[in-house]
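A protein chain is absent from this complex, but the other protein chains hold their places.
Order of writing sets the chain letters: A and B. Residues in each chain are counted from 1.
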Amino acid sequence: MNGDADSKLAGAAADGETSKPRQRFVLEETGFDEVPEKYRKYYRKWKGPSDDLGPNEVLCPVCKVVIRSTRELRPGDRVYCMACFTRFTVTRSELGALEATIEY
Amino acid sequence: MADFLSAYSIQYWLESCPQGYLEDTEYGHAPGETEPALLLDDPQLRQQSIRTTVQLVVGERCALAASSGLINAAPDEASKRYLATQTLDEARHVEIFTQRLYDLGVKKTELEDVLREHANPNLVKFAEVLLEKVDKKDFVAGVVGQNIVLEGMAFTVFEMLHAGVKGVNPKFAHTLSGTIADERRHVGFGENRIGSLIKEHPEKKPEIERMQRDMSYYMLATFADAFRRAPDAAERKRLAQDLGGRPEASWHGVDLATADPKDMEQALADTVLKEFKTRLGRIGIEYQSPVRP
Partner (left out) sequence: MAESGSDVHSLSPDRFLEEVHSFEFWFHAVEGYLSATRFGRRPQTQEAPLSESERDRLITVLCHYCVGETAALEASSGLIAIAPNRLAKVFLATQVVDEGRHLEVLLHRLQDLGVTEPEQEIERRATGSLLAFKRRLLELVEGRDWEAAIFAQNVILESLEFTVFQAHAETADPVTRDVLQGIVKDERRHIGFGENELGRRLKVSPHVRARLAAVRHELDPLVLASCDETMAQLGTPPAERPEIGRSYLAAVHRLGFA
């Protein structure tokens, strides 16, 4: 699905999570209206530090929008924030949470 | 002035363009519309369409550079805001005509080379005359050059192209009709805003008249080059029939399907120059006849 072979390898090397099948998600629009309609379901508003992100979600550190995917995210995956035009690689923080690391 | 400019507000622009005639379009045409198969399959026809479209991209790139450059030179906030909408209109035109080049089979990696190869040198000179004024932040001359001369030419050329293709290529005709709608605002602003500024700065007239004469010369030279390469009347009629459209396409009393290219060039040049004369007269500038190239 994520057609970037390097990203997949990076993810596998990071924590070996690719051995388990990924969860799939059906996305629905949540009222985020800042990108064209066809992309809206991939994003939602962030509710602040107490917002509990799902396994298919990661926070855009540039513009603070929650980026969503149709599948469970793992380190090494590539995601895009269409609200601020940024490309990220998903990483895992020291505390174990998924983070988006910018790729210029 | 403020009342007149309220019709050129961004709110008005939003309601009339993105929420108006551009709604439900994709690169300026209805989603799913494509170039006619014959045009894509016939190498000569495709090449001719690429050449025509390149001139449109070159002209629109010049308009984008000029309208954005004029924002900083504008003497009032309302004109700056109007020029912001024109800047985006011009960027949209660059985008949709560039997209047409891709639709005609130009590869993205080859775009700049194709533009360089086919750009008419006289059109490039036409653009340079205008951009020199913009670079000097000469707002009055810049707006006359951009919104009266360049836009006046584009308006008429687009109308002629539209008349020629509407029966045979609905996709390109739709793309053109959106740009024509935009150009109406641009020429309107040029006349309305500049008329009062010319009155305030009569000393600028000789320089503006020189610019208009030079730009008109290069415009006519561009037309002459373009029509020299155009297929003759019999060939155009055959092509129109092959494309399944109406063979006749009338514009300003000229049948574009059967007229000789020389007559078409004459009709286009006469129409544009007549328009210049009328528009320039309304803002108090005396039209200067260029030497015929």
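Here, a residue touches a chain if its C-beta (ideal position, glycine included) is under 8 Å from a C-beta of that chain, and two chains touch if they have at least 3 such contacts.
These numbers were taken from a predicted model, which means no experiment stands behind them.
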(message) Among B:98, B:122 or B:271, exactly one should touch the missing chain; which is it?
(response) B:98
(request) Based on the whole complex, identify which of B:36, B:69 or B:290 touches the chain you can't see. (result) B:69
(message) To test your reading of the contact rule: which positions on chain B touch the chain that is missing from view?
(response) 9-11, 13-14, 18-19, 22, 26-27, 64-65, 68-69, 71-72, 76-77, 80-81, 83-85, 87-88, 90-92, 94-95, 98, 111
(message) In the complete complex, the non-displayed chain touches which residues of chain A?
(response) 1-3, 33-40, 42, 61-65, 69-71, 77-87, 102-104
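Assume only the chains that are shown with their structure count from here on.
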(request) Could you give the separation in Å between the centres of chain A and chain B, each centre being the mean of its C-alpha atoms? (result) 44
